Structures are given as structure tokens and as C-alpha cells.
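Every protein chain of the complex appears in place save one, which is left out.
Going in written order, the chains are labelled A, B and C, and every chain counts its residues from 1.
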Amino acid sequence: MIINVLLVLMAFTVWVIIQSRNLFGVIVLGGIYSFLMATVLVAMDAVDVAMTEASVGAGISTVLLLGALYLCRSEEARPMHKPWLPFIVSVAVAGVLVYGTLGLPEFSDPQATIHHHVVPRYLNEIQQEVDVPNVVTAVLASYRGYDTLGETTVVFTAGAGVIALLRRRRKGRSS
Amino acid sequence: MISGGHFTYFITIFLMIAGLFLVIARGNLIKKLIGLGIFQTSVYLLYIAPGKLVGGTAPILSPEFTIYSNPLPHVLILTAIVVGVATLALGLALVVRIREAYDTIEEDEILAVDSAHETEVQTT
Amino acid sequence: MTIATHLPALQVVIPLVAAPLTVLLRGRHLPYFISLAASWIALVIALLLWQQVNAHGTISYAIGKWPAPWGIEYRVDQLTAFMLVLVSGIAALVLPYSRASIENEVPPQQHYLFYTMFSLCLTGLLGISITGDAFNIFVFLEISSLSTYVLIALGRNRRALIASYQYLIMGTIGATFIVIGIGLLYLMTGSLNLADIGRRLAQVQGTRPVLAALAFLTVGISLKLALFPLHQWLPDAYAHAPSAVSSFLAATATKVAVYVLIRFYFSVFDASQVLSQLPMQEMMLILALAGMFAASAIAIYQTDLKRLFAYSSVAQIGYIILGLSFNSPTGLTATVVHLFNHGVTKGAIFMLLGAVTLVMGGSTMARIQGLGHRMPLVSFGIVLCGLSLIGVPGTVGFISKWYLLLAAIEQGQGWLVFLILLSSLLAVVYVWRFVEAAYFREPRKDIDADTRVPWSMGLPSGLLVIACIYFGLDTSFTVGSSVKIAELLFGGMR
Partner (left out) sequence: MRNDLILRVIAKLLIPFILLFALYVQFHGDFGPGGGFQAGVILAASVIFYALIYGLDDAIKVVPEPLVESMMALGVLIYAGVGYAGLLLGGNFLDYFVLDPNPVHGQHRGIFWVEVGVAITVSGVMLKIFYMFAARGKSDD
């Protein structure tokens, strides 16, 4: 299965990211990770999400990270101490996740609850109610349009926040 | 049952944990944000993977298809992606300001600078 | 079909629209007045909603006319209305206060962005409180969180940047945990509407993903509400943020997170079922006690008053969680009362500390020596609030402690009564440190404190201090509502 191969590749990429201390390389690998993620999403039939992930994860995020790296000019230093506590925390979280997901429906199980509650209305009634073929657009902009208003506000918050943090003082600009 | 049906979940968990580990274990402020990004993106799989149906197609209605993957997680994750990039932009802006104020983006060094400064203030 | 039926939506979208308006119009004065108007309108709406809920019961509002599990529902019950009044009330007081405070602490070209961020933060907190949709909680949580990070970073000191960054990391981890929890719940129930999830969980009660979801939600929300071992972001954030921001956050942000926890426990996970399946009760009890003692002990050793009272906040969150851990109506009453009472007290303290910072140029113990002579009213206000933190009768703090003690006695746990009183002694010690410095030390000669506290700062602070006393004597609003809320949540009415 192509999805599994891609997933293993992603895991490998992340492994290299953990090992590497070259920040430039890590950022590029992060971009590759996002592209792999986008491909997996296409394989999982989530085309809208894939398109966004490719443009945001591999595009905007990478550009922003490279820009910030240029401004900071940094290499990662060796850690001063062994990260035992983070390791224990991570293992504990992994334990809870494994415990939890083992009870989930199997991959691509058509009997799973999520395919039988709420969603059928989106898929079956959309033609009469909204008449937009792309169900994702319809749910995004209409059924759950309020979430998207919130999402737009989040983007606006980030934009205004970056202005508040990075705008130069008037004095600095003229000199 | 376990190995076949839950493989995606296990990779997802690995990615999540790797991201989380990077965030809390590393001292470099940019590397932390990269870890945070991986942690957030891996959650996409937790939502999207269960919505996929083998033999189905993307949820764009057309008379040729009858089985579609579940569109609701797609909508949620679109929102999550946007939230992720918004957080990243703010985080990086903060890192740039920190670098200008402290001349380093290593957490240990910043804390050292701060505690040295603090004792200085207290003695004077 | 009047405007009254649309109040739930207007409650959130009026401050939401105020934020982009402040950016669009900019200017020196307009942003301030826009956000001020929005916060006052929000307060009026909150009070009207509170009245409506008390008269007619729970209000449900379908946004976009899409019925509940398909669209997003706004749901106002008594607890929601109570939170809305608290959040918008504090905002309506902090905004006029912020004008002069910000003038002193934030560079002028960023003033309008301060009001943008403040309106957004208010929007987020109100949105979290009022929504009946799990994913919508996450979206508005992020609005409030992102704006909070920026507000903190606007502080004068460069350490505000570090505080903000640390909060950004921990807050985002918390939010992602919450998303994981919501995702697991969605995978098991197929729904995102809180009430609908609650109903459908009955069929899958106690399965592994549900328990994992509970764990993730609890940890994620605990990060946000600064429960004891996860509190590290809070003291720095409160200490280095601009004063107006500290007072708003101290009074509202963690309280809304507690609200979310209560919401998930009582409206989603049927409380008694879940709390008995995992040792949640015991864990909350231990963490609450640890927070009460450890944070109070750390507070005693602080040299900056803002940090001192920030650690005190962590300790007070311990009391709030302690009430929750009893899993009894009296315990819940104590929790809800203390949400309000502690919000008012800490809001007042941080406002007064802002005035101190304005006049004395800082709030370290060394600087405020002799404050009682230089700023008698402000010092007196801080002492009154300190008495409330200790729990002296006549203040709001007493009311909260009283119900906590009642709940402990009800459970037959006498040793807890002892521990609650013991931890109050620690509060006596850290409040005494302020009294000692302010009243028993000579003022420092090298600091000239000529600046007067402008009335726009003094009046809101004074009002909150008065509220600390008033609600300690007349408890019909706070305790009355809390008792009803506890009955509602334990009555299984969702």
C-alpha cells in the first residue's frame, strides 16, 4: 500500500530531523515532511487538505522558517543535560495513545461510527440544501461556517500580532 | 488485526511523540517550533486516516461515484492547518525579537543571561 | 423575532468585529473607544442573557440555522451565563484602566494593536464559554491564546518575550492535546456537538479511546488552567506582561479553562461514571493540595509582588480544583463561587499593582518600601484583597473557603479541613510580607513618587476592591447562582 510506504518515509524523515543539528537542513527536511504529508493526504482522498498542506506546510512555513533562520543565524547547540524527563513524558504520552487507539475502528472500516452519524446528511442532502458539489467547501463555508469565521479571525490575529511584535520604532526606520 | 488495521495509527503516534519530544527536549527555540509543527501535523493523520474508505473517492459529489471519504475531518483539519501556521508565524516573530534582545536563541543561554541579570539587580 | 433572540451570537461577534475595526480605522483614540464600547455592550448582553436563562432556562442558538449536530450550536445555561458575566464584566473594567496604563508601558505606535488584541482575547474567552461545539472550543481557544501571547510580549521588559514564547509552546501543546482528545471522541461518537457527544458516549462508555480522550483533555486543559505541575508558564507571563494584561488574564483566562474542564466533565463525560473509572478524583485531590502548598510556599520567597501574587494564583487554582475533586454538589458550588471570587480578587490586586508600577517604576519588594505612606489608598486596597486571599470573614475569599470546608466536612474528611486552614496560613505569610514592606519600612529616598494615579486607573481598581467586599457580604448573586449551577450539573440536565 502506497500510504504505508509514504508513512514510513515520513517517520524516517522525522528521525533524521531529530538527529540533525543543522537547522537549515532540518527546515528543508521539514518541507519534505510536509510534501510527504500532502501526498499521504491525497492518497487518503483529502484533496482540499492536501492542497492546503502543500501550500502552507511546505510553502509558507518553510519560507517563514528560513526567513527567521536568516535573521537569527544560528546552529543548534549541544544540549547541556540528558533529556530524561522529556523522554519519560513522551513515552507516557505514547503509552496512552497506543492504549487509546487500539480500541479505535480499523483503518477504512465502513462500519465505523463516523460514517453513520452526522456525515450522511452532508453527503446525501447537500444537493437540495446547498447545491455545491465539493462537500468540503459546503461544510466549511456553510454548515460549519462559524468555525471558518473563527479560523479567519485566527489568521487575522496572527497577522496583527506579527505587526505588533516586529514593526520597527519610527526612530529606527529613519536612521 | 492489530498489525494490519492499526498501522497508520502507530506511525501517527510515532510522529506525534517525535514532535512532542523535540519540543520539550530541545533548547534551540527554532528547533522547538519545528517540533511543535510536527506534533501538530501528525494529529491531521489521526483525524483524516479513519475517514478514508478503500474504494472511495474525494468528497466532491459526482454521479460516477457512490462512496466518498468522510468530509467532516477534512474541514476540521483545514482549520487546524491554518491555526498551526498562525502559531508558527507568531512563534518565529517572537524568536526574532528574542534573538535581538538576547543575541542567542538557545534556551539554556537565555536563562543563564536572565539569572545573571537578576542577581545583578538584587545586589545593587 | 427581536434582537433578544440573537443575543448569544451578538455576545461574541460584537467584540469580534471590534478587533478588525480597530486595525482598519487605527488612529490615536478611535481603537480605544471601539473596544471600550464593544466590551460594555458585551457586558450588557451577558447580563441580559443571565436574566433570560434564569427566567426561561437553557438557551440554544443555531448558527446559520443549521440544527445542532450538523451545524454549530451556541448553548447558554446558567454556568455559561455566569462565566459570560464574569469575563465581560472584568473586560469592561480593565479597558478603561488600560488607557493610562498602556500609555506608560507600551510604545505609542502599538497602542491600537493592543486594543485589537484585547478585543480578540475577549472574543476568544467569550466564544469558549458560550459554544456548544467541541471543535469550536478549540478555534476560539486559539483566538484567545494567540492574542494572549502577543499581549504578554508587549511588556516592557525583554523577559516578557521569553515568557510569551514559553506560554506559546506550552499553550500550543495543551491545545494540541485538546484536539487529540476531541478527535478521539469524534472517532468514537461521530459527533462534535458537546451535548450530542454526551448522549452518544453512553453507548461506548468506558472503552479505551474514551478513557484516552479523557486523559488528553484533562492534561491539555490543565496546561491551560495552570494546574500545579503544569503551571510554569504562568508566573513569568503575569509578572512581565503589561499591568492591564496581567489583571485581565489573572481574572479570566485560567477561569475560562476551568470552565471548559467542568463543561467536559459534566456535559460530555457523565461525571460520576468517568470520575469513578479512572482515579481522577484522587489525582485531582493530590495535585490540588500540592499546588496549594507548593505554590504558596514559593510565593513567600518572591521578591517581585507581581510574581508573588502570580504564584498565589497557582495556589488558588488548587482550591478551585480541590472543590471539583469532591465530585459533590457542595464541592462544585465552592469551585464555581471561587472562580468568580478569585477572579475579582486577583483582578483587583493586579490592577492595583499596575498603579504601583506606574508610580514607583516597579513592583519589587525593595521599591515598594513605605508604600503605605506614599500610596495609602492603593496599599489599603492590596491589603483588603490580601485578606480575601487568606479567607478572612467579610471578604469574598471567606465565602469560597467556607463552601470548601463544608464540602470537605460533608465527605467526612476532617484532615482536609486542617489542610485547607494550614494552607491559608501560608497565604497569611505572603500577604504579611507585603504589609511589612509597605507599612513597617521607611520609604526609599531615591525614588520620587510624584506621579498621581489617574482616576481612569483608580476607579476601576477601586470598584473591584469594593466588589471583593460587597460579594463577601451579599452572596445572593454568587452563591445563589453557584448552587443553582451545581444542582443543574448534578441533576443530569444537559
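Keep in mind that, in the parts below, a residue touches a chain if its C-beta (ideal position, glycine included) is under 8 Å from a C-beta of that chain, and two chains touch if they have at least 3 such contacts.
Keep in mind that this is a model prediction, so the values were computed, not measured.
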item: Which displayed chains the hidden chain touches across the whole complex; value: A, B, C
item: Contact with the hidden chain (one of A:25, A:95, A:120 or A:133); value: A:133
item: Among A:10, A:23 or A:47, the residue in touch with the chain that has been omitted; value: A:47
item: Chain not shown, touching residues in subunit B; value: 58, 60, 78, 82, 89, 92-93, 96
item: Hidden partner interface residues of subunit A, rising order; value: 47-48, 50-52, 55-56, 59-60, 63-64, 67-68, 70-71, 128-134, 136-138, 140-142, 145-146, 148-149, 151-153, 155-156, 158-160, 162-163, 166-168, 172-173
item: Touching residues on subunit C - with respect to the absent chain; value: 1, 6, 9-10, 13, 16-17, 19-21, 23-24, 61-65
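Rule of thumb we're sticking to: only the chains that are shown with their structure count from here on.
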item: Result of counting contacting C-beta pairs for B-C and A-B, higher pair; value: A-B
item: Distance between chain centroids, defined by C-alpha means - subunit B, subunit C (Å); value: 27
item: Approximate Å spacing (C-alpha centroids) for the pair subunit A, subunit B; value: 6
item: Subunit A: positions in contact with at least two other chains; value: 97, 101-102, 104-105, 112, 114-115, 118-119, 122, 144, 147, 150-151, 154, 157-158, 161, 165
item: Numbers and ranges of subunit B residues touching at least 2 other chains; value: 16, 20, 24, 46, 50, 72-73, 76, 79, 83, 86-87, 90, 94-95, 97
item: Footprint of subunit B on subunit A - complex, ascending; value: 3-4, 7-8, 10-11, 14-15, 17-18, 23, 26-27, 30, 33-34, 37, 40-41, 44-49, 52-53, 56-57, 60-61, 64-65, 67-69, 71-72, 74, 76-77, 79-80, 83, 85-87, 89-91, 93-94, 97-98, 101-102, 104-110, 112, 114-115, 118-119, 122-123, 126-127, 133-136, 139-140, 144, 147-148, 150-151, 154-155, 157-159, 161-162, 165-166
item: Of all residues in subunit B, those that touch subunit C in their complex; value: 16, 20, 23-24, 29, 32, 36, 39-40, 43, 46-47, 50, 72-73, 76, 79-80, 83, 86-87, 90-91, 94-95, 97-98, 101-102, 110, 114, 122
item: In the complex, subunit A residues that touch subunit C; value: 96-97, 99-105, 112-119, 121-122, 142-147, 149-151, 153-154, 156-158, 160-161, 163-165, 167, 169-170
